[in-house]
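Taken from a larger complex, these chains appear in their original positions, while the remainder are omitted.
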Amino acid sequence: MAGQKFRHQHRVTYAECTLGNHIYYARYLDLLEETRGEFFRALGEPLLKWQEADTIFPVVECHLRYKAAARYDDLLDIELWVSDLDRVRLGFSHRIVNGAGAELLLASTLHACTSVGEKLQRLPEQLVQKLKPFKAVATMEETS
Amino acid sequence: MAGQKFRHQHRVTYAECTLGNHIYYARYLDLLEETRGEFFRALGEPLLKWQEADTIFPVVECHLRYKAAARYDDLLDIELWVSDLDRVRLGFSHRIVNGAGAELLLASTLHACTSVGEKLQRLPEQLVQKLKPFKAVATMEETS
């Protein structure tokens, strides 16, 4: 693993929890979306700008491995890096850790690059250049 | 209260619950939307048909009174009736009861009638006629 990682923090709310005091298994995907949104903003163009330029990144595949439970009011550290970067596809890996350093979730999401009308298109070269520093040596398969 | 009531059932999932084993306070609004959707379908034109005919019913106001907690796996009875029916506005009252007959929620939602572009327009006369049998004598204020 050589590339940079993007980091985002998230405070767990009641809305995200279910019985037994842990985040409901689907809500982690909401947190990953929030993190990717902040990542694109940090790169300089929020996803909204790309959408206005007729480029969106629909999710085509997700893989989640739940290691331990996130609890109400936990302050989570969410790490994101690029695991896949080819002509028309973009993959992210994510790792969520709680304040005590316990690893809670490993997850990967694979995205197509399409027009708003969902026609496949090349990843914009300008974006590829910005994503490269976050590209890990390890592949998506290895990391989750 | 003279009018008919529409009835819909909903089984509570983990996704809807939070700590302490009860439905999260916002999720009741999801159930009310589901119920209104089934109500319009039962009247003959699903909301999707109205939307395709350039008529939508955005919520402009909600009022919820929580009386007791809905629990995981409860089978809820959701009653709906029309509390308001004027030229450009439509109000619903809802009452949720659990399998043991306990009253859990009283709620009212007030909707505007607009085009998809959100311009106010008259409630379609055809819809008004179908809604009338569900119009209660009591006002929204009295019922929730």
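By written order: A and B. Residues from 1 in each chain.
To be clear about the criterion, a residue touches a chain if its C-beta (ideal position, glycine included) is under 8 Å from a C-beta of that chain, and two chains touch if they have at least 3 such contacts.
All of these numbers come straight from a predicted model, not from anything done at the bench.
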Here 2 chains sit in place, yet the whole complex recorded in the file consists of a number of copies equal to 4
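The working rule: only the chains that are shown with their structure count from here on.
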Separation of the C-alpha centres, chain A versus chain B, in whole Å, is 36
Touching chain B in the complex, chain A uses residues 14-15, 17-19, 21, 24, 26, 72
